[in-house]
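Quick notes on the structure that follows.
With one protein chain withheld, the remaining protein chains of the complex are depicted in position.
Per-chain residue numbering starts at 1, and chain names A, B and C are given in the order in which the chains are listed.
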Amino acid sequence: MDYRHKPLDVAILGATGAVGQRFIQLLDGHPWFSVVELVASDRSAGRSYAQAARWVLSGNAPEEVAGREVLPLDADLQSRIVFSALPSDVAKTVEWRLAEAGHIVCSNASAYRMAPDVPILLPEINADHAALINVQRQNHGWTTGGLATNSNCTSAPVAMALAPLRPFGIQAAQVVSMQAVSGAGYPGVPSLDIIDNVVPFIGGEEPKVEAEPRKMLGTLAGDHIEMLDCVMSATCTRVPVLDGHMVAVSVRFADSVSEDAIIAAWENFTGPEPVPGLPSAPPQPVVVRSEPDRPQTRRDRDTGGGMATVVGRLRPCPVMGGWKFLAMAHNTVRGAAGCSILNAELLVERGYV
Amino acid sequence: MDYRHKPLDVAILGATGAVGQRFIQLLDGHPWFSVVELVASDRSAGRSYAQAARWVLSGNAPEEVAGREVLPLDADLQSRIVFSALPSDVAKTVEWRLAEAGHIVCSNASAYRMAPDVPILLPEINADHAALINVQRQNHGWTTGGLATNSNCTSAPVAMALAPLRPFGIQAAQVVSMQAVSGAGYPGVPSLDIIDNVVPFIGGEEPKVEAEPRKMLGTLAGDHIEMLDCVMSATCTRVPVLDGHMVAVSVRFADSVSEDAIIAAWENFTGPEPVPGLPSAPPQPVVVRSEPDRPQTRRDRDTGGGMATVVGRLRPCPVMGGWKFLAMAHNTVRGAAGCSILNAELLVERGYV
Amino acid sequence: MDYRHKPLDVAILGATGAVGQRFIQLLDGHPWFSVVELVASDRSAGRSYAQAARWVLSGNAPEEVAGREVLPLDADLQSRIVFSALPSDVAKTVEWRLAEAGHIVCSNASAYRMAPDVPILLPEINADHAALINVQRQNHGWTTGGLATNSNCTSAPVAMALAPLRPFGIQAAQVVSMQAVSGAGYPGVPSLDIIDNVVPFIGGEEPKVEAEPRKMLGTLAGDHIEMLDCVMSATCTRVPVLDGHMVAVSVRFADSVSEDAIIAAWENFTGPEPVPGLPSAPPQPVVVRSEPDRPQTRRDRDTGGGMATVVGRLRPCPVMGGWKFLAMAHNTVRGAAGCSILNAELLVERGYV
Partner (left out) sequence: MDYRHKPLDVAILGATGAVGQRFIQLLDGHPWFSVVELVASDRSAGRSYAQAARWVLSGNAPEEVAGREVLPLDADLQSRIVFSALPSDVAKTVEWRLAEAGHIVCSNASAYRMAPDVPILLPEINADHAALINVQRQNHGWTTGGLATNSNCTSAPVAMALAPLRPFGIQAAQVVSMQAVSGAGYPGVPSLDIIDNVVPFIGGEEPKVEAEPRKMLGTLAGDHIEMLDCVMSATCTRVPVLDGHMVAVSVRFADSVSEDAIIAAWENFTGPEPVPGLPSAPPQPVVVRSEPDRPQTRRDRDTGGGMATVVGRLRPCPVMGGWKFLAMAHNTVRGAAGCSILNAELLVERGYV
């Protein structure tokens, strides 16, 4: 499929925030999608994007976006595809209304992630979960609309690093995260709180990291996902880095597994067709580093355009009787906007759009 | 015992390095000890301390230290007590020679920590291990000499947080650390490696954190320590903070334990006599914070003059079937120089000096 | 004068903010003053201080403060001395009302700094400006009330470093600042804006730095201050440091001056009686560092309990035909709360309280 000559129009909800900006940046020059509608809160609506948004990424907002008028949350949107970077409470009503109105909503919000008929898509590992959109249409009487979410930014590297290891029988996983400040949006974390500091708490994060990967790694069973039968425990901390969430993972398997088998599983892992050929898919979803001190947050977060999960330091874990390793992914790319875009690409190719 | 009117002379080995400087800072105005000998490598020997050492802590070296001549490693020392901040390979020969020559060596080096007749002292939790000094004297024919170590800087908060929980039957513990750059000494970690970064590897650290706490929490059995029968697993990372090592700990107990019981164990924990009255002992060895986002590295590292271990965020760990929490201690105070000084105070009171 | 046996009651306006907290921290154990009233916005009033304030400094709020009820801005205060850490717009009405009601208001706000009959006190350099309080009383019919301000946090090290050089005829000064994030209060500077970044703009700062030092260094002329006849130019930037404002200063003198003369002027500088003996006065107001790489923000900001200005790197400035140097002071101590407290001590000793 080639959309280069006739790009699909897309809208961005919450376009002025930090994740909204990442959507705009990643969609700039996208071969299939063209950003034509920018939606934000009443405070911003009616102003040009350049006036409404304080651009917090490097450089500038793309020129053609800068001049666009920001639309209000209740606007009638024309775009078939709607990306959402809304806060969860606002997402709850707005996303539903848009799916009902026939739009395909690809959301970064947590509002519907755990709903039985909504998938948390990470295309390389669960592209088949997209079928839940048909269930939604049946359940709610929607015709062309649908709702797909991407995971919490910390759940992403956890699920991606564990997915290739499913064949070994994942029974339990312990996760300790070291998360970037961009995960909290803008203005987000005050500098007085985080310079020269570690804050070992992120509100609402640990329950998500203990639940979402189990759904993402679960099995489509007719009209719902059967969650992976695996116990998870998470400790989430904030550290003074800008982008990139590092997780230390210890995992117990049903089977005895060798180091080589795990490395091979990671290196050979690839998504099902058509995922590897999607515009935003990285060359390799899981990149294994063999150096003793990798992955590192700053040096590895842009691997695969920020869409890869980088793993390393695989060693036996005597406590779990299994293995432990480090995994890292870019939290606002793979863990947010980039994944949502990849999800939309998948839905286009699978015919949901 | 009151040494105020006749302070004991002490020497510092490796006095020009980062931990050496912390020794000098903490001993400035100490009620019992007076720094009269500063020892460093040949490069520094013969120069005044002010010339030889690039002071990396706040402010200045104390004036009376600044003017002292630095002695070479093979100097005949007059001080009864010798504090060592030497690198491990140098410590191996120098510390032994000094113990043999009759000095009480309180060392921060790792060289002898795991030797059967050398204690890793953390006075609040294992003051009785000091008796190994008698074993040393018997084993090596020493008369007045002896050798006591303090633990690795990350082992310290792990052991201190676990010690009050020994009655519940510690069976296994998982540790993920977020460590400060001062742990690597000076010049230590290049800024290009750590600003806006997490480096998930510290050479030689994890084996120490998996072994030392088991010895520290072990039982004196005649001429050696029977290590605590507990499986440990550690992942050690470096984060962009100056001082203070944070550890995320998950622990499994033999018994079923309540949250209240753990909190009470921590809050009521205190060292045996004479530890609580020693000059460098903090008012409370373990300080429990009840806020959801504490301990924090920068805001809590100076608790109890940097000698307390601050714990918080106690929650059940579904994977371990036990509990998880955060603990934090100042790595160059409680985890290095401060602990060595407390050890020396204990040895004085117990009559080994 | 000795207030130890009967401390004076003081109130703190804006007690829950970052500067308010610094007031509380510095007044904890103060020999003359006892904090008995805590005032904040309506949002906080009626709650205990511990509930109303998110403590952002190290450790905890002092216990006796933590339990106190926060009073509303329109409360009738009993304290003779009122410290103000209010935002400037709120300060405008509240401070005036309190001075009118007979309180001595020592304010960190900018609202009245440039008013003709209000002094910007930096006791070591312009203690005589306190006499303007008498002018206020005459102008406004106040009896026991009065209003004194301290300078902007960047003006403080500029004025302090220049004051000893007044005898040489200061004609012009260029200032470039590198300021800490704590200068913006809490939450203040978002971490996404300042980690790995320099932001070369601080709203409203440059005009203050170009005006306030000239008033502080000016001459009391009856009922007003004659400003120092000196041209000033400022560029103010924010850098990723927590506390401490560094300024690079180039100055042109009327006379030809030697390096030795400047060093001597700094080292011999001392405030007029009774300033050197006040509880919050540092041993030396200006501390000269002779090392090539000092002052440094982190290593020197606590000099003299954060009340000293540390200077160094004096070299000729070929462009100004004069001299250039670096100066640094702790922005929330000497540049804010600490200076306000010193001002109050001066006013007590001079009989205005």
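In this text, contacts are C-beta pairs under 8 Å (C-beta built on N, C-alpha and C of every residue); 3 or more make two chains touch, one makes a residue touch a chain.
These numbers were taken from a predicted model, which means no experiment stands behind them.
K.L.:
List the displayed chains that the omitted chain touches in the full complex.
P.N.:
A, B, C
K.L.:
Kindly state which of the options C:8, C:101, C:115 or C:172 is in contact with the chain not pictured.
P.N.:
C:172
K.L.:
Given the contact definition stated above, which residue among C:196, C:226 or C:255 touches the chain not shown here?
P.N.:
Considering the complete complex, C:196 is the one touching the chain left out.
K.L.:
Which positions on chain C touch the chain that was left off?
P.N.:
Against the missing chain, chain C presents residues 172-174, 176, 178, 196-201, 203, 210, 231-233, 235, 237, 239-242, 244, 246, 248, 250, 292-299, 312-313, 317-320, 324, 326.
K.L.:
Considering the whole complex rather than only what is displayed, give the residues of chain B touching the chain that is not shown.
P.N.:
Interface residues of chain B facing the absent chain: 18, 56, 181-182, 186-196, 240-242.
K.L.:
By the contact criterion defined above, which parts of chain A meet the unshown chain? Give residue numbers in ascending order.
P.N.:
Interface with the chain not displayed, on the chain A side: 57-59, 195-196, 298-303.
As a convention for this text, only the chains that are shown with their structure count from here on.
K.L.:
Roughly how far is chain B from chain C, centre to centre by C-alpha average, rounded to an integer in Å?
P.N.:
The mean C-alpha positions of chain B and chain C differ by 40 Å.
K.L.:
Any chance you could list the residues of chain A touching two or more other chains?
P.N.:
196, 240-242
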